[in-house]
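Some notes on the structure that comes next.
All protein chains but one are shown in place.
What follows is chain A.
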Amino acid sequence: MVNLLQNGDVCMEELKEETPMFCINDNEDVLVEILRRLDGRSLGSAACVCKMWCGIARNDALWEHLCFRHVSPPPSGVRPVVMALGGYRRLYMVCVRPVLSRLGRMRVRVGGGESDLVSRVWTRQEVELSLSLFCVDYYERLLGGGGKLGDAPASSLIFLCKTVNV
């Protein structure tokens, strides 16, 4: 708000009452809404900002949304299975992202970022394939680790980690 002083100068008064300070960290639900719209890579970066953001970004619901938000209709009966096999974040990391990027690059040869790839509509079969591969991953870790499930992707899915020359 601009005030006219007695000596003719103009000064600005601080508008404390009209525009309150806004800190995103105080508004978790807004933060979650923003994060929900990000792609996987950005979500990963967001997890590196601070402890609070890390805790929020690791929330599996966010990753569930990321995995299947473009699947129509949303697959049923998936959640208990995925949660049992290691969670959506792992599903995304180990299966969904590589599968999508391989298939996405195959079909859309335009150089886009990861957001372009995720914005494709999944087909039901891609979902099925990812889930099957995820289950195989879980089982291989069972076989290999002797019960202890580590974080590294199991051997048969190593191929998904390799760079693809497309």
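The definition used in the following text is that a contact is a pair of C-beta atoms (placed from the backbone, for glycine too) under 8 Å apart; a residue touches a chain by one contact, two chains touch by 3 or more; residues count from 1.
In this text, contacts and distances are computed from a predicted model.
Q: Under which of the names "Vacuolar atp synthase subunit e protein", "Small ribosomal subunit protein uS5", "DELLA protein" or "AP-3 complex subunit delta" is the non-displayed chain listed in UniProt?
A: UniProt lists the chain that is not shown as "DELLA protein".
Q: Among A:Val30, A:Cys54 or A:Leu142, which one touches the chain that has been omitted from the display?
A: A:Leu142
Q: Consider the whole complex, including the chain that is not shown, and state which of A:Val32, A:Val71 or A:Leu103 touches that chain.
A: A:Leu103
Q: Residues on chain A that touch the omitted chain in the whole complex?
A: For chain A, the residues touching the absent chain are 75-78, 80-81, 84-85, 98-99, 102-103, 106, 125-126, 128-129, 131-136, 138-140, 142-143, 147, 155-156, 158-165.
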